[in-house]
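Missing here is one protein chain; the remaining ones are kept as they sit in the complex.
By written order: A and B. Residues from 1 in each chain.
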Amino acid sequence: MKQRAAVLGTGQTHHAAKRTDVSMAGLLREAIDRAMTDARVGWDDIDAVVIGKAPDLFEGVMMPELYLADALGATGKPLLRVHTAGSVGGSTSIVAASLVQSGEHRRVLTVAYEKQSESNAMWALSIPIPFNMPVGAGAGGYFAPHVRSYIRRSGAPEAVGAMVAAKDRRNGSLNPYAHLQQADLTVEQVQASQMLWDPIRYDETCPSSDGACAMVIGDEASGDAAADGVAWIHATSMRTEPTTFAGRDQVNPQAGRDAATQLWHDAGITDPLSEVDAAEIYVPFSWFEPMWLENLGFMPEGEGWKLTESGETALDGQLPVNPSGGVLCTNPIGASGMLRMSEAAKQVMGKAGDYQVDGARKAVGHAYGGGSQYFALWLVGAEKPE
Amino acid sequence: MSYSETGSRGGATRPAVVGFAQSDCVRRTQGTTNGVEMLVPTLAEAFEQTGLSKSDIGFWCSGSSDYLAGRAFSFISAVDAIGAFPPINESHVEMDAAWALYEAWVKIRTGEVDTALVYGFGKSSAGTLRRVLSLQTDPYTVAPLWPDSISIAALQARLGLESGRWSEKDMAEVAARSLADARDNPQAQRSGEASVADLLDAPLTADPLRAHDIAPITDGASVVILAAADRARDIVSRPALITGIEHRVDSPVLGARDLTRSPSTEMAGASLDVGDVDVAELHAPFTHQELILRDALGLGDGVRISPSGGVLAGNPMFSAGLARIGEAARRVMAGDADRALAHATSGPALQQNLVAVMEAQS
Partner (left out) sequence: MTTEAPPLSEPLEIHFDYTRSLGPVLGRFMTGLAQRRIEGVTGSDGRVHVPPVEYDPVTAAPLSEFVEVDQEGTVLTWSWCAEPVAGQPIQRPFAWALIRLDGADTALLHAVDVEAPDAIHTGMRVRVRWTDEPVGHIRDIAYFVPADAPDDQPPPPTSPAPPAAERADGTSVDTMITPIKLGYDHTVSPEESRYLRALGEGKLIGQRCPKCEKVYLPPRGACPTDGVPTTTEVELPDTGIVTTFCIVNVPFLGQQITPPYVVAYILLDGADIAFLHLVRGCEADEVRMGMRVRAQWRPREEWETSMRNIAHFEPSGEADAPYESYAHHL
């Protein structure tokens, strides 16, 4: 029988294009030290460590949990390393939660990172494979055709993507940790920025960041004992589907829909749009906001863009989406999923500072990876689940 | 979703192994590095053994390594072997699939699912394995020297030889026994009859190691199916109930710990009841490492060690640890053992270790 678990504390690094001031271990410890301070725990309180990151090739270290064992305080403890492509930060959070929910451990430290400036993310994502024709143009080139499909299917006005970008970058300026902070970015400026992979423009594209995120997840007793509130984990879900198959919906993947359906069911939510107070969802290219609003069931298929266009996904809207600035502001690939999970937790803990959504009691964290094929979701709340 | 108030774990959710299948251990598969060719028939065999199909599986978890394949995201293509549509509840560790089994074991114990399928695969022959593994070391002060995995193990072996913890003869006995046992394992890559004297006559290939002290390079895949105890009884007559799994990691600093012992294995074993096991399948890619593990786990002379031949008979990277769990479970399921132990290792010189104990479900 599943036991209750809660996020006791979170921490992250100051994300930047290149964190040249630290080693990989130093980057991680910046996030970990903040999370443990936020959770008010010491090393003796941690029973196990779960670390996640994207491909080893980004940093050129094979199975880095081995080299990092001392830095993670994991020596002498159980240590796991999760890798589910871009959703890894999300799935790592869920694996850590399950260690507590199963009754195996009382408190688990979880961390996700990427120090991708050590190589070059585009290179790592586009290494030519023998016998293959090299048409890949990185992640942007992969997703741009599917964005075009969404625009065609939904009839969305062209400006919607730019609206998301301007909103997220302005939100990021309220987040002291965000990589990109553009308080004054306008929709017009976004629309005037260079087209990279038509229809995706420069200002609609996530940066490449070095960064880490960490959380301490604890059991019910730890959650009850916490002085200033925790984020109770109400539900988690994960789904995978193959990259390519006949009849695959690349715009509104079944795996995402199924993951969301399970999440809402397990969390007892019947009307996500009215019952969820904030959503941290994985938007690396602006158009993914309306696409995921539909995939997650916040809006009917074909209508996600209407919520964005109406301004209701802004900080003061009905469903603030990515109040932290999201992936459009900060994208250390391995960490981005955990940033979504932890930012959702911060909202219901009341710890989101200048981008706090007033009265947020329930928030969703979402991550996706691969060719939109891996999905990891969680719902957290200020109160215990039933 | 309803939650437990008392925090007690019902026995009904305790996972048991109900199926195990593996591909033949071969020096070089003609298949691809994403493992699909090795996995498709192995999955089919596991389903046939158990009478289950993919729609019966509540959670999937795999272990593999991008660096073995030379491809980022290499595990994604492996998903094609499953037929993952409708979408599946699935995860992956970049570790030996024994740790994927651990993740699946935990998942069943949350009560969220009652069956799980775990798979591991690796095509070690694609690259130069001993060179690739040097990238597991400290990226600043060690890896730039490219210390290959065999040389590191050999350093460890000499420490034990010169301090009297083990002898060349002890090491050769491990090899002789493993190769002899492997003759009964139709999937073994290496097997044979050799006397300890003959083995010790062979030349040193990585002083102080000889060829027989070192596991071969092997391509392979394996699959284990888990089910919660009450479901397991419906699937096979004698499931191997997992009574516990523990794993720990040691410091990576090779020059700062006593390499002739395995504290992480000692700790993992101490948290389990490893006494009275009939069989112990140990993941020891070097003969001296089996001696370290037997000592760390306190396994006496009455325990049958690695009757499959162990990984000296075939060492499919990222699948070998899972296969130890499968082999141990198989003995229990077949009635050849009542209690069995399986061990898996990761990293240079036995840095990280996992121990699982299983017994016949009554």
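Everything below uses one rule, namely that contacts are C-beta pairs under 8 Å (C-beta built on N, C-alpha and C of every residue); 3 or more make two chains touch, one makes a residue touch a chain.
Note that the structure is a prediction, hence the values are computed from the model and not measured.
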Full-complex contact with the absent chain, from B:L155, B:A180, B:L272 or B:A360: B:L155
Residue ranges of chain A at the interface with the undisplayed chain: 18-26, 29, 43, 57, 59-60, 70-73, 75, 117-120, 122-123, 126-138, 140-141, 144-149, 152-153, 194-200, 242-251
Hidden partner chain, residues of chain B it touches: 30-34, 36-37, 40, 43, 54, 67, 69-70, 77-85, 125-128, 130-132, 135, 138-148, 151-152, 154-159, 162, 204-209, 251, 253-257
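Following the convention adopted for this analysis, only the chains that are shown with their structure count from here on.
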Chain A-facing residues of chain B, complex: 1-4, 7-10, 13, 60, 65-67, 71-73, 75-77, 79-80, 84-95, 99, 102-103, 106-107, 109-112, 132-133, 135-140, 143, 246-253, 263-264, 267, 346-348, 351-352
Touching residues on chain A, where the partner in the complex is chain B: 1-4, 23-24, 55-70, 74-85, 91, 94-95, 98-99, 101-104, 124-125, 127, 129, 219-220, 234-235, 237-243, 245, 253-255, 258-259, 266-268, 370-371, 373-374, 385-386
